[in-house]
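Heads up, this is only part of the complex; the chains shown haven't been moved.
Labels for the chains are A, B and C, by order of writing; each one numbers its residues from 1.
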Amino acid sequence: MIPLVSMTGIDKSFPGVRALKGAQFELLSGEVHALMGENGAGKSTLMKILSGVYSADTGQILVDGKPATISGPREAQALGISIIHQELALMRDLTAAQNIFIGREPRRGFLLDEAALNRDAEAIFRSMNLALDPRVPVESLTIAKQQMVEIAKALSYRSRVLIMDEPTAALNDAEINELFTIIERLKAEGVGIVYISHKMDELKRIADRVTVMRDGEYVGTVPAALTPIETIIQMMVGRTLSNETAVVPDTAAAPVALEVRGLSRGREIRDVSFAVRKGEILGFAGLMGAGRTEVARAIFGADPLEAGEILVDGTKVTIRSPQDAVRAGIGYLSEDRKHFGLATGMDVRNNIALASLRRFTGAAGVLRDGAMRQTAQGFIKQLAIKTPSDTQEARLLSGGNQQKVVIAKWLLRDCPILIFDEPTRGIDIGAKSEIYKLLNALAAQGRAIIVISSELPEVLRLSHRIAVMCEGRLTGFLPAGAPQQDIMRLATLRPSAVETSEPNRKAAS
Amino acid sequence: MSTIATSDRPSLLAGIRSSGAYHKLLAFSGLIVLLVVFSLASPNFLQTANVLAILQATSVNGVLAIAATIVIITGGIDLSVGTLMTFCAVIAGVLLTNNGMPLPVGVLGAILAGTVSGLISGTIVAKLKVPPFIATLGMMLILKGLSLVISGTKPIYFNNTPGFTQIAQGSLIGSVIPALPVPNGVLILFLVAIVISFVLSKTALGRYTFALGSNEEAVRLSGVNVDRWKIGVYALAGSVVGIAGLLIASRLNSAQPALGQGYELDAIAAVVIGGTSLSGGRGTVLGTLIGALIISVLANGLRILSVAQEWQTVVTGLIIILAVFADILRRRKL
Amino acid sequence: QEAREIALISKGFQHQFWQAVKAGADKAGAELGVTVTFEGPDNETQVDRQIDMLAAALSRNPAAIGFAALDSQAATPLLQQAKDAGIPVIAFDSGVDSDIPLTTATTDNVAAAALAADKMAELIGEEGKIAVVAHDQTSRTGIDRRDGFVNRIAEAYPNIEIVSVQYGGGDQLQSTEITKSILLANPDLKGIFGTNEGSAIGVANGKQELNSQVVVIGFDSGAAQKGMVESGLMNGAITQNPVGIGYETVKAAVTALDGGELPDIIDTGFFYYDATNMDDPEIAAVLYD
């Protein structure tokens, strides 16, 4: 059988970085081929070459056994290759439908046929069981829904090769299930799918084969079903990882570090009250749009509040801006690193120092760059941030490494209360366990930590206590190690955006 | 802006959409406030003749501002609109007066000159990747010089083309309804506004105009020929500027080669006052029209009140800031 | 042998008045066998640009310099430099407050504007409201013409009231809009004075667009203004003799270079013209297109 795509000997260098060294990859039709590797291993770069975003320095690409030169996204599309990018590439001011069909708008003569456009988009959404109005501007959508729009866009090309670069990083379980149903269907139609993810459990569920990369090089290709996860992880990181579970310390006697009472704002936040003790990790679970991010942003002063009070160490504080919050000792790592986390044009060093410049300001306001460099390099080592130097621009880092930079920023700021919103989004498994260790260590030092995560296993593994939200309400607290069903019950007092129940599906088709 | 995630409730969507309309209405209400204040302050202000004078005074800047709007929505900027306008007027003069061509040739020639210049600017931006600010700054100077060269640094008069002054100064409406002698220049402004609104909202070119300003890289990654559309946008803007050139030449019955520089600032100001963001992706022709009207109402009203000129300038500056600030306040409250 | 260069730095370049000065200078250059260069800033506020032009001209080591100062004081150091280098300086258009220039070829703008005031008074019957659309609030010519006109009215015509003085930067379109608002705010207005070519044409345009019967007195000439005077849209205008200014400036420079004597002032004169006297040979000679 001639492979759909075969890439061999691919080299690619960026200034200061050799991203790929003789990488290779093969995709058969009708298979889901997972591409695995640590952050910065070169997965996205390899797939960008296949989809015409970059051109390889050397190497050969065969499509249907014939040599192909892919000099741009258009050529890739013509060859039947489409891609869902890791970093969302949407036109914020356009609607969902307009985004999906950009460049291929249905027309009536000279004019755009907006009705047909929306109809076609609606049809795609329906086939994905996605309840989304095609006429909404994507700007007003959550990242998760924006991700769904990207998926819809990729599907609309009806390609033979579909590359998905971390499509589930922003999705919750229901949405992931729906995506997998779609993948199964495409697979049955003979579409070849490249699937990049850091979520190991997904491999067993959908992948047929797994190719592992490390440091831009090809490590090996193994069948997914027969290979133990541990083996794949070892191929990725070059060592075995131990799989610890949370050790829940007894914090009942510790003083309360942060308490919120009756936080409210419209329908987004409804009467939310909770408390976190020093040394405690409070996990927040919930479905997409449950309001966890809203609560965190409101506590942090990033968005206004209508009612409620916030107490730090038992005293009431007024927080009107992030500056107030940080002064009160609260740090917040945003779920959207690109828009809210990184100064993308600045280098790694300055991004890490961004929240703590004052500590590097010497006499007469002059910055101590040497100290900044040392600190930055310390974090680069501690978090294994893959970057040619601390003066590399943050936007040139791989997605996962960007996330680590933002984490470093808050670690450096060293707040007694830390809110992490989706801290491991896009982070590889090795680094993830590093970050878990770090969070545990921070808690052990007496910091109060809130972790918001859409990955239930993550919440379960980290939390000393679990808060569950739904529709802006805190629907309950659960102890560490609570069964997943209990969490889901509290989290699903209303249906998620994706309709998973069978009757609905029938009604839609 | 509502942030609630339920997306399929029509009421919400309707809310979002009508809030857009409401925004425009608000900028409009800023204009209304000005109108009310001035008409209370001077009985001469709301006379038909003065209203027509204000509209007539808006026509050239309005058309230029519409051209600037198109480019600004892509996230670019066009500094050459002022001198290009003059260049187009001079081309009309050369064709009609120096070469005795018939009127339609002059009209088409001016618009074509604008289009070609826009094509060149667009090519410099899209193909040579020169930032729009520099590309159009260069074009501004080139066109300014060329206008002087071509015209021999002398105004060209249209005395041999009797119909020419009718383009802006005649009144088709007035010949039907004598009580309402709306000059053709104003008619043309509204026509251009309608056509460009239509192009922006209903055609592929319009769609890509917004898409480019929203996220050019994403458009490129979608396999769209970004360069071609971008050049198209500048060319469209150029042809609109050609119309402005005809309007000003018709009003002055001459092509004045020295005029034009500085007009770009008024045009861009109208665009920004009208709510179009300089970072691209959003903007409306209606907003720009209102912005241009605010500028001419201010100028006219302060003159009618015989405010000393140096104070006119101060007050204009203040009101521009206040008008935009008021708009921001209201939007925040929504 | 290379022709001697006479570098003229004027106050403007693109306007017809300055182009006429240039034409006169070129004519003299051709007759007297010298090379004439001519430069000026975009508008009469750009004092420092003019200084830069003067500096660049000095770097060329011209035989002589003609200079129409936007601000005489600002140029003093450079003029001194010219003097030290033995380069003769001739002032034109308006005087330079300095003893460096050997002579000045100029128009008395104050007197010219006073003549405009007399003509205006005559045409409106020495009573009623009038207005001024000036080209500039701060430049020498702008101030002289405005003040010459306003002061003459104040002194000689107690029944005439100047209701508004506004500035259109010499931009025809802007002057048109200003005129229209003045006319609409003062329906009983009798006359308007436009203080240079752009202002005058703008005033006449505004009058035409509103179908007004207001009396218009302009300043300077040029094809459009001549046409307007001819058709009666503009009742009359003052013209200077810019061709003469340019010609005399270059001629004086050559005289100085050849060691000849120069008077302190070369008054090139000004004239009032209207439809009745435009074709007089004496007037026609100083009108320019």
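What we mean here is this: a contact is a pair of C-beta atoms (placed from the backbone, for glycine too) under 8 Å apart; a residue touches a chain by one contact, two chains touch by 3 or more.
Note that this is a predicted model, so its numbers are computed, not measured.
The complete complex stored in this file has its protein chains present as A x1, B x2, C x1.
In this section, only the chains that are shown with their structure count from here on.
Chain contact topology: the protein chains form an open path, each linked only to its neighbours in the line.
Of all chains present, the one whose mean CA position sits nearest the global mean of protein CA atoms is B. Separating the CA-averaged centres of chain B and chain C is a span of 34 Å. Work out the mean CA point of chain A and of chain B, and you get 43 Å between them. The geometric centre of chain A is 71 Å away from that of chain C, both derived from CA atoms.
Looking at chain B, one finds that none of its residues touch two or more other chains. Shared contact sites, meaning residues of chain A that touch two or more other chains, are absent. For chain B in complex with chain C, the touching residues are 42, 44, 47, 49-50, 53, 56-57, 60, 148, 153-155, 157, 159, 169, 183, 248, 251-254, 256-259, 261, 296, 299-300, 303-306, 309-310. Within the complex formed with chain B, the residues of chain A that make contact are 53, 72-74, 76-77, 85, 89-94, 98, 102-103, 105, 107, 110-112, 114, 131-133, 135-137, 140-142, 145, 153, 266-268, 288-289, 294, 497. Chain contact summary for the complex, chain C toward chain B: residues 13-16, 19, 42, 137, 163-164, 166-167, 171-173, 176-178, 180-182, 184-185, 187, 201, 205, 209-210, 222-224, 227, 289.
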